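This view holds just a subset of the chains, kept in their places.
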Amino acid sequence: MTVDIALQEQLKALDIQILELLNQRARVIAQLPPCSAGQWDSYIVELQQTNTGTLSNEAVKRIWQSLNSNMVNTDDSERAHYLYEKSPNKWRTIVDLPNSASIGAGNFQIIAGPCAVESYEQLDAMAQVLSSYGVKILRGMAFKPRTSPYDFQGLGEEGLAIARQVADKYNMVLVSEILDASQIPMMYDYVDIFWVGSRNMHNSFLLRAVGEIDKPVILKRGFGATMKEWLMASEYILLGGNEDVILIERGIRTFNDWTRATLDISAVPLVKQHSHLPIVVDISHSAGRPDIATGLTAAAIASGADGLMVEVHPNPKQALSDAQQQLTPEQFADVVQTVARFQREPIAQL
Amino acid sequence: MTVDIALQEQLKALDIQILELLNQRARVIAQLPPCSAGQWDSYIVELQQTNTGTLSNEAVKRIWQSLNSNMVNTDDSERAHYLYEKSPNKWRTIVDLPNSASIGAGNFQIIAGPCAVESYEQLDAMAQVLSSYGVKILRGMAFKPRTSPYDFQGLGEEGLAIARQVADKYNMVLVSEILDASQIPMMYDYVDIFWVGSRNMHNSFLLRAVGEIDKPVILKRGFGATMKEWLMASEYILLGGNEDVILIERGIRTFNDWTRATLDISAVPLVKQHSHLPIVVDISHSAGRPDIATGLTAAAIASGADGLMVEVHPNPKQALSDAQQQLTPEQFADVVQTVARFQREPIAQL
């Protein structure tokens, strides 16, 4: 009992001392410029390295996060913690493209093309149709990340050369998938937008590398990735100085079996709520079937998406990959019509 | 070798015999009226019971399914296999409601109200707001299926009486959840539409029971149910003779953690593709957060939904259940405005 009282007094004395130091701390912080959540995270790691005591580093982290959130008096919602987050200064990113098209903040674009470049003739035929509908961004994939090493892996650099030629002919912007950081120098001369695929969303090495180039990057959501992981993947790119990141929602893996994946339409308003980055909806890989293309297109635009990604093929049944899900030119015409109808009704407040 | 040849001849003789019988069979079938997939399924079960041979019943099923699909020469897409499926005669079901509202085939309705009836005052205040916005279907839940037996379970019959009184006052149609077939006689006098919740979608006993009443039934998708299971659950109801079934998509369970469930927006065009039944989108239980309500509303309508289900509460923070997700009257006003804007743009072809 006596011991308890002594201990209680000890505790009180300690807490008074701590409180005094916290007040000093609050005054110092008030004089410092705002500090990003990232900087705080790094700072806390440094502090943890000085921790030799009874508290776990996990507790130190939680305590300091709490201290910070209880000391800053500015309205938290006004302050961007991460680079991907909206702030009063950065509300909506608009990515300008070489052919004077742009995407984001009401500038809507369709990204279309076959699953993969198969030949000059195939891509030329496709681009002619697409550009006749006003499509400005051409999907020209030359490196395909396939489940099986025995499946068609793309035409490689030869495919890029074809795609560049075709894009130039129709004044389209070329987007193509990159599989590894080492491909940057070679691909740089061919493509206008680098595409980081679903299977590479967690590849921080590649994310950092495309963060250092001066061309826009499309970042697809991993099919097993949470919203947070996806946005943090964009942070890796933004941190390198590349501000032109375009997000693509492409469906997540669930138990559903009537669609290839489950299009997570909530991702669109969630991205609009949390981030300034443009978001595009991929209606091909999510559904994996062309018969619900117009319904998903309408949903995507109405919910606030800045663009649409669609696989179209002159003759889907002959395609070397993704034969099941590519649209015919006729089906694509319906999609374009749906886009036209709903674009006259933008959701202003988003 | 000689044995093999003998066996081959035996096989050939058998196959010629079988072929002759199959031709006879085709002639008999040509004279029979069309038969639903369900009837075939039952027929095959009978046939399996006569099977005493080498073939598995699984193989018998597959073989006869193949025989049937290869004998009927009518264009299969024209013929309804299940009662829930579209057919030339039954393209879109319109469910007529007592207050001369209707739902389906372009007739759009908002179903709204608090998560649960808490008191006359609460529901009256809510219904006044809702009816001022033109809402015609009132959500008045008196039996709540909760995860914990210690949570608020609803007011029971007293809640139904309140809900009936309020619905009458504002000329609204009352929908309320049924938990067990034994509640039908009691509930029948209070409610206009019976609601089978997500947790009961697989309860075939209840499904059969509500299939025999003459009031419309709302059937929510189970959060772990495939499209097929959900539509087959509607088949249980339709089979009883009740043709007024309204489907509600309410999100499925995935690894996502920024939303309570994952709204499966593809369900809307898929239902439109496969079924004549009206489909409503529940933007409350899917998202579990009010800040993306307008985005999801827009997506739902644009994709072709026949209605919207929204939880609204005069003061969500005081709610006895689902406090996190119910909209305030102000947030609901934004939803109504979004509905108005998009309804002028119906997707005709859907």
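Here the chain labels run A and B in written order, and each chain numbers its own residues starting at 1.
What we mean here is this: contacts are C-beta pairs under 8 Å (C-beta built on N, C-alpha and C of every residue); 3 or more make two chains touch, one makes a residue touch a chain.
This is a predicted model, so every value here is computed, not measured.
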Item checked: Assembly copy number, counted for this structure file with 2 shown -> 4
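Heads up, the rule we're going with is that only the chains that are shown with their structure count from here on.
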Next item on the list: Give, as an integer number of Å, the spacing between the C-alpha centres of chain B and chain A.
Entry: 34
Notebook entry, point to check: Which of the residues in chain B come into contact with chain A in the complex?
Noted result: 224, 226-228, 252, 254-259, 262-266, 268-270, 272-273, 286-287, 291-292, 294-296, 298-304, 334, 338, 341-342, 344-345, 347, 349-350
